[in-house]
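Here the complex is missing one protein chain, while the rest keep their positions.
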Amino acid sequence: MSKSQKFTILTLLTIVALILNLSLGSVEIPFLDSFKSLLGTPLEDKSLEYILWSYRIPKAITALFVGASLALSGLLMQTLFRNPLAGPFVLGISSGASLGVALLIMGASLFGISHVSTLVTTLGASIGSLLVLSLIGTIALRVKDSMSLLIIGIMFGSITAAVVSVLSFLSSKEELQQFIYWSLGNLGAVDSTALSILVGISILSFTVGLTLIKPLNALLLGESNARNLGVSVKNSRILIIIITGLLAGTSTAIVGPIAFLGLAIPHLCRLWFNTVDHKILYPASLISGTLFMLICDTISQLPYSSAVLPINAITSIIGAPIVIWLLIRKKKMHF
Amino acid sequence: MVHKIYTILFFAFSLSATMAQDQQLKLYYAEHFKVNEKEDGVKILTVINPWPNSNISYEFALIPKDNEELKANYRDYQCIFTPVERIVLSSTTHIPSVVDLDEVESIVGFAGTDLISSKEVREAIDIGQIKELGLNEKINIETAIALHPEVIIGFSINSSNKAYDELEAFGIPIVLNADWLEQSPLAKAEWVKFFGLFFNKEAQAQHIFNQIEADYLEAKKLAAKANKQPTLISGSLYKDVWYAPGKDSWAASFFKDANADYLFSDMGSSGSLSLSIEEAIVKGSTASFWIAPAQFTSYQEMLDSNTHYGVFESFKNKKVFTYALTKGETGGMLYFELAAHRPDLVLKDLIYILHPQLLKNYQPTFFKPLVHE
Partner (left out) sequence: MKLENLHIGYDNFTVVRNLNLEFKLGSLHTIVGINGIGKSTLIKTICGELQSIEGSVSIEGEFIENISFKELAKHISVVHTSREENKFLSVYELVQMGRYPYLNWIGKLTENDKQIIDQALALFEITEFKNQKCFELSDGQYQKVLIARAFAQDTPYIILDEPSTHLDLYHKINLFKILSNLAHNYNKCIILSTHEIERAIELSDQMLVLLKDEPYFDTPQNLIDKEVFQRIFPSEMVNFNPHSKSFVLKDIHP
């Protein structure tokens, strides 16, 4: 199968996944009705119309961009650090976000506010991840090689995770519950401002990131070789970190931390397309990330039942076995 | 003549027989405790299934203080000596019964004093009579022991509570209160009789409950007179899951007794429902009234939390009523404290909202309209 054939399959699958995601949910909306509504015909049952337009479509768009963002940032991190275990959160972004949210929830309750609104948690997560990212960014300018940066990022992650544990220990039931709900991830509670920010930043990052394809390929030869080929390793490193920060940070701030996707999708793409060429992996990760997120979201809605599962659990439960299976088939990983 | 003698003998026999037997305290609604009064005056209190899915009962022997030696006959029981003069409580639902029984002076400690609304009890806290013990799950052991309580009324959501185990090992009797597991309004209220036991005030407790029961049933009859059943919903979203009371729950019983059509009542029974946001919209957007949207106090606050609230008719027509606007001095919710003990007031509040023509000149205790903003 040629590469373009594979791309076509991926794209088709994504379109199907999108249609399924919009059509399946706890409440049954007849297929024909959703079609009609998408084409502009108003439906008689106003609540069904509301659900489709104000709930499912925004959720699908969120899934689309979050999936693509996380997959791409995972790819960037894996190539920059030449490490197969790297993911979008290896620079401490999700730990920073968790810390921000935890502090905000606890701080709010000290002021008597028992329930923190989504806007506030988004803000807390953004500030938290931004702080951690800028700390790491400044260190990146002083550290000569990427390996040290990776370790520093992981250390940051540990520190923030520890602080969050202490906060959790000292919190009340309600605060803890709010925090846990946030950390389980949720695609459905995104309002239109947040959604436009997500879409805007994602598209901007995807476009600017295209300039990284050549440097990323050069980095596959090692940093010295990349430099000798005329690629500015320092500038590329900075741009990679900025874009990862934007993509992973925005996603996490808006929908909470989504585990596993950023780590697994680039590997799946490498294995399926049988290449490490970023000219292919870049778009492949974007599309695969979207596809995976749409599938996971559809499943987490547990169609036809009233229960809903947290998205984080689904991404891990589905993703991990797939990667394991593919690796068993391939027998060796070359990194 | 012989006939008469036999009758008299029969009556004498049965009379003495009943007198020789244990007296069981008559409980009409509560299912999680029962009381057996022995001939020697000792009351055996049994608390049944104090947490969800438990299969366990706890028995306590309540022995009068002036007959302490009787405890020798009750070695297999946890003994508590009445009347209790130093009691520790752990939930605000315990407060109203103790207040109505005029036993505020007996309270020496509480877990989470800020949550208490009752003015009388707040005074006792302010003068230092009632000590703060921390949250129920993390009670401060040392403070609790230093108070020398004669009994701690606790509650537990599962079989493990380290703090309680430690306190019991120290010799302080812990009685778990299971009133929160009762599903009917009158069953919860009947727990005033549980508290009456500790203070030897059973008769007063009976009297208090009888009044509440009478008022409740009267309100229920009043509601039945309404010829229209308004539709209502309850609960609210967390992220995209809607939490609401189930059909057979305590909260939903009020809706039924207030003669209203609770639109989520066909979505599963008991405890709490979790609906997907889609179902909540489809099933509930047409409801005329919205009672108890959790902690929200204003329309703007609700919209800020989730834009989807705006699609509900009851929201658009400003027919949302909340208990969250009625708070005590230190922020405790009055509803959480008093509603269990005074279902009559809850029912009347609902009737006032749902069938205003039936109750004129009524001041609601718990439910206020959401603030327009």
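Quick notes on this structure:
Lettered A and B in written order, each chain numbered from 1.
Following the convention adopted for this analysis, a contact is a pair of C-beta atoms (placed from the backbone, for glycine too) under 8 Å apart; a residue touches a chain by one contact, two chains touch by 3 or more.
Keep in mind the model is a prediction, meaning the values are calculated, not measured.
Hidden chain, full complex: it touches shown chains A.
Only one of the listed residues, A:S148, A:N228 or A:S305, touches the absent chain: A:N228.
The omitted chain makes contact with just one of the residues A:V199, A:I213 or A:L327: A:I213. Although one chain is not shown, part of subunit A still touches it, namely residues 82, 210-211, 213-214, 217-218, 220-225, 227-232, 270, 275-277, 279, 334-335.
Following the convention adopted for this analysis, only the chains that are shown with their structure count from here on.
Those residues of subunit A lying in contact with subunit B across their complex are 25-27, 45, 47-48, 50-51, 54-56, 112, 114-115, 117-119, 172-173, 181, 186, 188-189, 191-192, 301, 306-308.
Across the interface of their complex, subunit A is touched by residues 135, 137, 237-241, 267, 274-279, 281-282, 285-286, 294-295, 301, 304-308, 311, 331 of subunit B.
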